[in-house]
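Reviewing the structure listed below.
Note that this complex is displayed minus one protein chain, with the remaining chains in position.
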Amino acid sequence: MTDRLVGQVSGYLPNIPLEVVSQGAEALVFKTKVHPYIEKPYLQNNSEYIIKFRPSKPYRHPKIDASITKNRTIGEVKFMAKLSKLGIKAPSVISADYKNGIIWMECLGSELPNGEVSSLKNWLWYLERNESEERCLADDVKLACNKVGELIGKLHMNDMIHGDLTSSNILLQNGEPMLIDFGLSSYSGLPEDKAVDLYVLERAILSTHSVFSDKYNQWLLEGYEAGHKSSEFGKKGNKKLVETIRKLEDVRLRGRKRSMLG
Amino acid sequence: MTVDLDKYAKPGKGYYIALGLEGSANKLGVGVIKHNLGQLSTTNRAEVLSNIRDTYITPPGEGFLPRDTARHHRNWVVRVIKKALIEAKIKGTDIDCICFTQGPGMGAPLQSVVVAARTLAQLWDLPLVGVNHCVGHIEMGREITGADNPVVLYVSGGNTQVIAYSKQRYRIFGETLDIAIGNCLDRFARTLKIPNEPAPGYNIEQMAKKGKHLVNLPYTVKGMDLSMSGILAHVEGLAKDMFGKQNKKLVDVESGEPITAEDLCFSLQEILFSMLVEITERAIAHVNSNQVLIVGGVGSNERLQEMMKLMIQDRKNGQIYATDERFCIDNGIMIAHAGLLGYRTGQTNELWNTICTQRFRTDEVFVKWRDD
Partner (left out) sequence: MSYTTINFPQFPQYTVFVSLFQGVEKDTLNTVKQELIAGNEDYDFCFLNTAHLISLEQLYSSIHRAILNFESGNMRAKTLNTEIIFNLSPVNKIMEALKSFGVDEKTPNLVAVKVFKSEELDSNTIIQVNNNLVNLLKVEECQNLKITDELLYKLVDIAKFKKTYKLNDAKISDIDSQGQLTRLAIADSLLRGL
């Protein structure tokens, strides 16, 4: 990461010690031990906080840049607020500066034995690199995938679209999955949008966890189905499930069949 | 460990020569490449002996139709092959294998070129090697630029993909969910009746350089995928309002100046390329890479290259690789090069197995010549 970006964020957050956690594509993620306004907040973890910073992108036209930064930051805060209203676990917002693309939020997840944050991606990669094939396909992996699928199902039943489902945007804490990173989120009841959301995840699993992707994707879908069949949603759940899965097959086919003619 | 690339070398011969034939869209390309024995490296580069191309150009406002494009290829293929052989100073008997584009692409043009490939193979009694067009672009880009494991942005008239290598396949991380970037630009060029000579995308690029007002267009990135048909419909709507019967005048909100066709080209490029750079950056972050290679016809656009460079500068040790129009735009040499890599690891196609396919996913190819 370049000094330009660190300089930018320190300018917006004077006196806040920042430790870089990761440089994603559109955002820098920092950790800090400082809460912006209170020592003991009502949060699960009140010793560390996450600061997510969407730096301005020099490659974009300034107008496009300003509007994307602002809209995504707002979109993300909105989505997190809506999730907590629904009682779905996600990081809580502490403070936000929309113009400068800064969100201060709760720090969730734990550490893997190799020191990395417990995202689904890191965990699966850790297993794949250090353990046997049986371990990579063990019951707890299946259960985690099922739960992730269930969580996405719950999201979709509330007409919420994550927009960027990948294994790195899923955090595991004590075996319970949580979603993060809602910059591309949107709201839609259309089966098409839900199917694309699922397709994006399916492809991400395929490209990131190629060896066991078939199993992982199958377990995710099983969980997704279970999520819809939860008693909470009644008969409506099954109907929506059927629609979305049918659409998913269309979307998959579109991907494979696309010819050069456009 | 590296793959042994010389298991299939002819005894006593210190090099390989391959002829490559490409005709998946409106460019007919023939190239001759030479590899010396041993691993390809900075000291043992592939050698381009010739790289000839002939483009089928249609009048402004018209796209190229499969039937007419195929006719163009049939008419020119013999002459272009001859020219390539003469320039390379080789005879048919010097060649080790004939490589051809097996897909993806337009059916009829692909067919017309594979007929030429089969004929040559039987004439000179040489093996045939079918090549995936996208893999051709990637391998040629890697060879020319020296990028060893880059995230590849493949942008052309028919394809828009973000690709990264993993476990002997070029995996597609992101791609268009509807139309390809080149197709989107070409279609807009047709709407504006911009000439197709030398290329519609090139002409849009030149016009965009003169544009300065940004028109509001939708921005449609979906994860690592993107969608462009909505943007095209939107900008075409604006163009039709401005230049159609309605003759509506649009003005820039801030300056009060009128919006021009150049401004539309500028805005379209800015929004589409922002999306492309963004999904590329997403893939880079996702696989922890720091190299980008741009391939495909649209890859020769200077604004796209500039934006990509600005993006990669903000990443640790970021490197960008791009090739010029000789290798960016469809060509025969990339087919020869990728085909030869396949040949050196034992791939040849029997005659019955040389049928072309319009649909041929990049990740269907087993990349035997890499094992990193």
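Order as written gives the chain letters A and B; numbering starts at 1 within each chain.
Definition applied: a contact is a pair of C-beta atoms (placed from the backbone, for glycine too) under 8 Å apart; a residue touches a chain by one contact, two chains touch by 3 or more.
Treat the numbers as computed from the prediction; the structure is a model and nothing was measured.
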Original post:
Thinking of the complex as a whole, which visible chains are touched by the chain that is not shown?
Top reply: A
Original post:
Hey, which of A:Pro36, A:Gly189 or A:Gly234 is the one touching the hidden chain?
Top reply: A:Pro36
Original post:
With respect to the chain omitted from the figure, which of A:Ser22, A:Ser92, A:Ser186 or A:Ser210 is a touching residue?
Top reply: A:Ser92
**OP:** In the full complex, which bits of chain A touch the chain not displayed? Write them out.
**Re:** 13-16, 34, 36-38, 41-43, 74, 77-78, 80-81, 84-87, 92-99
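Here is the rule we use: only the chains that are shown with their structure count from here on.
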**OP:** Mind listing the chain A positions that touch chain B in their complex?
**Re:** 1-2, 4-5, 23-26, 55, 57-61, 63-64, 68, 163-166, 168, 184, 196, 200, 203-204, 206-208, 210-211, 251, 254-262
Original post:
Hey, which residues of chain B end up touching chain A in the complex?
Top reply: 24-25, 104-106, 157-159, 164, 166-167, 169, 171-173, 175-180, 183-184, 214, 219, 221-225, 270-271, 274, 277-278, 281-287, 306-308, 310-311, 313-316, 358-359, 361
